[in-house]
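As you look at this complex, bear in mind that one protein chain is not there, while each of the others sits in place.
Showing subunit A:
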């Protein structure tokens, strides 16, 4: 059976655990999306924006110098970092912004962690003439000040959320509160494959283009499917998009890499599937970091985009059924991979994506250890570029911020 079912379930996960006031809007959205998906003019308009505005299709890059450090694996990158606004987020946002217009709504709101989804939403709002407000945890507005400025330049209002843990989950609560009050003219443009049905399904379908393109590109350029597909998982939208068309390919192994922060054993992490338990958060049943009373525990990750105590319900289902494997990657491992890709390939990845690179490298080394004759191909979703993370990297590596040498001055 095709999942989710009509009530939004992926097995025992998913659903629609939100105040009744929002059910009508969720049903309206479900209907509008189904109609849009059946309407060739919607597909044509979306395809035009993806091509002429976002810059799709994104290429696959064979990163040979990086691969030398990954055992006998050949690592290939699906370059979502080359999208307009610098990440895969634009794929989802363009589709939902078009849907907003279709539903006759004039305003969008969004939550954002790292700021990438907020920037993408502000971008699409500017493009389509929609009013836009972005909710961002107060902690995140400080560590991602550059993205706050970008959203404001694009004409969006940015509201810092000082409630609770002041991060992504609280921004999502606040956006829900806004939505329940303004639902008549406002669409809540959720940025990940979580939240109440239809969001996990709708966002998956809009991100599916990553794997639809990548699968064909593999066949065309390499004459084969990859042996492994890898992506980072916070809420999980780039990973779902990267997995979607490969799920039926039983020989392709799927790997999601979660943020282990300072280490799963320290309790300061965001490894929801590895270390969480079943619960309901933000309208969906999934794996959640929670205490024994069911109170959400704050997550920790160097990457704001992965710093979320829940995960999309479809990932919970893929993990439980064993179709995909999920492993934790620490801040330190991610930053090593961040530096390695930068130095070997001249590509500065988003720290989120660096988790996938670190995981792919671990996978390559592990396979080389177990079977020295194996020559696996690992396709990694490079979900975003690292420009936004320069300040974090600067601090992490303790760079002095001074030139190596000053020349040409008068003695």
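Assorted remarks:
Note that in this section contacts are C-beta pairs under 8 Å (C-beta built on N, C-alpha and C of every residue); 3 or more make two chains touch, one makes a residue touch a chain; residues count from 1.
Here is the rule we use: contacts and distances are computed from a predicted model.
This complex has a chain not shown, and the name its UniProt record holds, of "Tryptophan synthase alpha chain", "Electron transport complex protein RnfA", "NADH-quinone oxidoreductase subunit N" or "ABC transporter permease", is "Tryptophan synthase alpha chain". Within the whole complex, the absent chain has one touching residue among A:64, A:152 or A:181, and that is A:181.
Shown as candidates are A:169, A:215, A:269 or A:385; the residue that touches the absent chain is A:169.
Of the candidate positions A:2, A:20 or A:404, contact with the hidden chain is made by A:20. As for the chain not pictured, it touches subunit A at residues 7, 15-25, 163-164, 169-170, 173, 176-177, 180-181, 183-184, 278-283, 288, 290, 292-296.
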